[in-house]
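Omission of a single protein chain aside, the complex is shown with its protein chains in their original locations.
Let's turn to chain A:
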């Protein structure tokens, strides 16, 4: 995972959402102070559908539910912990229970800026969405993947989570909603989610495994995983940039009738890292750096 200096995912989001606000009167944006500077012009032009509620994240999700109930397609945006964890019951009730949708767009990811500490880290976000029915979860791996994912999300009326990160792969890949095979091997299958891809490719260089990439982890592409595993030994490694093992149950379901082994790499569940520093230093602690991925892969494949 390398940092992108030219255009961040957050900037790409602002650019594409501003276009959507200009073109589609159904689109609304709910902010809680964060990123308001990126939307100054549309907030002047559309004062009732670009709503900054201030630092009030429970009201933010309720307001989104109300906008959806009046026919809008609300996009809701702030830091992951304040978008998903603090108003978790509002996600359950003000959106899901009411039978309406919204597009939630977070920044901060698991530890984009470790200097800010634990308060701004949300590695549990995707696992939390797994407790609620009907959510699509996108984890783009490059700023250029944000536009098509956002456009697809806005076009629907369901519940979508778009997890932006300051981490990025060197190159974007096409957005298909399916697991994309990037290389073929025989010893096992590695699934790289979003910005973990570059480290996965470095770790698997010269290793006889298949690699799948996806920026969309829910719904889980069971057929894509099954097709890949059918042509390798039944060893599966899923590398996710959030809580370790978040997709382990989905892998088990997809391979329910196949004797298989699986390992997961992601943010560790067994400790809170009371440390600042750089994202790369945190990758190392969680085994998400290329060396850590290679080590887990060797353990899984026994080479």
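In this text, a residue touches a chain if its C-beta (ideal position, glycine included) is under 8 Å from a C-beta of that chain, and two chains touch if they have at least 3 such contacts; residues count from 1.
Convention: contacts and distances are computed from a predicted model.
One chain of this complex is left out of the view, and of "Lipoprotein", "Phosphatidate cytidylyltransferase", "NADH-quinone oxidoreductase subunit I" or "Transketolase", the protein name its UniProt record gives is "Transketolase". In the complete assembly, the contact with the undisplayed chain comes from A:49, out of A:49, A:120 or A:218. Only one residue in the set A:99, A:117, A:156 or A:219 touches the chain that does not appear here, and it is A:99. For the options A:71, A:117, A:156 or A:219, the residue in contact with the chain missing from this view is A:71.
In the full complex, the hidden chain is touched by chain A at residues 28, 30, 46, 48-49, 51, 53-54, 56, 58-59, 61-72, 74, 89-90, 93-94, 97-99.
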